[in-house]
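Below: the structure, in structure tokens.
A protein chain is absent from this complex, but the other protein chains hold their places.
By written order: A and B. Residues from 1 in each chain.
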Amino acid sequence: MQLLQLLISGVAQGCIYGLIALGFVLIYKATETVSFAQGDLMMVGAFGGLLTMTLLGFPFWLAVIASVVGMGLFGVVVERLVIRPILGQPAFSIVMLTIGVGYVLRGVITMIPNIGTDTHTLAVPYAGEVVRLGALVLSAEQLVVIGVTALLCGGLFAMFKYSKLGIAMQAASQNQLAAYYMGIPVQRLNGLVWGLAAGVAAIAGLLLAPITFVHANMGFIGLKAFPAAVVGGFGSLPGAIVGGLVIGIVEAVSGFYLPEGFKDIAPYIVVLLMLVLKPNGLFGEKLRKKV
Amino acid sequence: MRFIFKTDYDQDIRLAKHGGHVFWYGLLCASLVVAPWALPEYWLAQLTFVLIYAIVGLGLMLLAGFTGLFSLGHAAFLGVGAYTEAVLTNAGWPFPVSIACAGLLSAAVGMVVGLPALRVKGIYLGMATLAFGFIVEEGLARWEHVTGGNAGLSVNPPAIGGWAIDSTEGFYFLCLVLCVGATLAIVNLLRAPTGRAFVAIRDSEISAQSMGIHLARYKTLSFALSAALAGIGGALYAHKIQFLSPDQFSIVQSIDLLLMVVIGGLGSIHGAFLGAIFLIVMPQLISLGKDFLPEAIGQSTGLQGTVYGAVLIAFVLFEPMGLYGRWLKVRTWFQLFPFYRKGMFKRQKSFQKSDRLK
Partner (left out) sequence: MNDDLLLSASHLSVRFGGVLAVNNVSFDVRKGEVFTLIGPNGAGKTTVFNLISRIYTPTSGEILFNGAGGPLKLTGQPPHQVAGLGIARTFQNIELFEHATVLQNLLIGRHTQRRTGLLSDLLFTGKARAAEIAAREKVEQVIDFLDLQHHRESMVAGLPYGVRKVVELARALCTEPRLLLLDEPSSGLNVEETEDMAFWISDIKNELGITVLMVEHDMTLVSKVSDRVLAMSMGAELATGTPAEVQSHPGVIEAYLGTVDDVSSLRRENHVKEPA
């Protein structure tokens, strides 16, 4: 029974990792750039929800929508200003750029007078409630995380399967110049993808806020999302979620059964195992250069 | 403008290519030697830090800039070197032996970290090094009876038998000697087949292989050398700050190291030094500038992070060749005055191609 309880909390945490991983797998699939800014975008999304509720007095549901849409627009702006000029540069430069963006986001939020340096609670309507299923005690926060993640995945899956967007994204990621020639509006697509990823990050932030509280260093959780993406395979959207779940469960279980300290490094040990056994992840494909 | 009329292959091989090189680098060396008598103690200490970070930067530049292998957890090697040196020095080992051990142990760890490099590339390698970074940091914190764990470990000054180097000047000269040695070693490497093999691996692995370069051996070597330099830098770092704790070798430190080589100028030796200067000087500049900013911004803890991030973004967007690249452009402008043409260093517009197919 304890194990089941652990699993569920692992699944809930894993959904958060999965959502963050989903964000940068989206960006990776479309533009083959790795964005280290997802964690910090998540943090800004959470702050966005907080500020719209406390400063502007929005009710919760409105704050959520405002935050997600706002972050989406912000993602488009970031792409336009900062990412677009350097597509085509080596991947490493772009990674450093996104690290820089993350630094700036964290720094700016910290500079907000009185609010930036403190830890805040996000007043969600379901805070503190629990659901009992037999001997299991599930917190409402966990259920909401799992439920929203499932809905979001379903929505994204439908969008990619039934629209031209998915194919266009893949084309642009494999050969940008050819995609231009085929009439794909590559730059607009990239902006859209960044907006989408930022929106997903905002949702992750709002889901995480009741669990870890809102503070400027929330974004570091984003680092755990990288193992999730590696496990799932960097180019695979379902892989991101599955990877996140794997990491979440591994963390929960090792936190309980293994000595102290293993909880934090368990995801990274999983990464190394994965890279040795199946370098392209559970769902990734092996691509090889043809000479 | 300078025209070098070449009559001898040696002119291409030797380090100082012409009189100007001899003069300026000679002047630099002379000023570095004279520094302890010319600079106030605080600035001498900062210069020592620059030398230490430059050693580490040279290692990371070799790995990332010249071999194209990106290490997101480089602080781990710094930490291994630092703690090895601390433990051995505290146990009374003479300095030359302890620092050699620090370097060798870091090199060994580097070879282990480099194992994934033999199988995966690009972002996957980055993830593997990131993972190792976290694991080593946690390991240092957990192995309490050796490292003191999160409570920290204080470090004795470097000593050989009874003779200890505990003055700022003495330690500065130690760092200077090691830094010069490291620089010469790397520069020699790069004008020899080993260094060229590294560059070949960076630019086209499949082609390097067809030229007879054993990829696994050279990638491992690159990791080992890079880690060894980071270990030696770490050992000096331990003596400089005199008190170690595991959180000094976290991902934040790793990113700082990457920042250093990127802003300095990836793929150049000068870049390691310019980056180290940037890393040490930047906080000073921010402190100086704080007073001119409105209080809400100037006194905030977020200011340093914002400035670092903004500078990094600016460099990647506008000056991908880094500080060294900017220096080259400025120098060329002066050398060719008034014939400098605007498009001289223009990057060719490149379109993004799939990294997975490289």
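Heads up, the rule we're going with is that a contact is a pair of C-beta atoms (placed from the backbone, for glycine too) under 8 Å apart; a residue touches a chain by one contact, two chains touch by 3 or more.
In this text the structure is predicted, and so the values were computed from the model without any measurement.
Participant: Among B:35, B:120 or B:199, single out the residue that touches the unshown chain.
Facilitator: B:199
Participant: From the list B:90, B:150, B:167 or B:210, pick the residue that touches the absent chain.
Facilitator: Here the residue in touch with the unshown chain is B:210.
Participant: Please output the residues of subunit B touching the missing chain, sorted low to high.
Facilitator: Interface with the chain not displayed, on the subunit B side: 9-10, 12-13, 185, 188-189, 191-197, 199-200, 202-204, 206-215, 221, 267, 348.
Rule of thumb we're sticking to: only the chains that are shown with their structure count from here on.
Participant: Touching subunit A in the complex: which residues of subunit B?
Facilitator: Spelled out, the residues of subunit B in touch with subunit A are 64, 70, 116, 119-120, 122-124, 126-128, 130-132, 134-135, 138, 141-142, 206, 251, 255, 258-259, 262, 266, 296-297, 300-313, 316-317, 320, 349-358.
Participant: Mind listing the subunit A positions that touch subunit B in their complex?
Facilitator: It is residues 28, 31-32, 34, 82, 85-89, 91-97, 99-111, 113, 116-117, 173-177, 180, 216, 223, 226-227, 230, 234-235, 260-261, 264-265, 268-269, 271-272, 275-276, 279, 287-291 of subunit A that touch subunit B.
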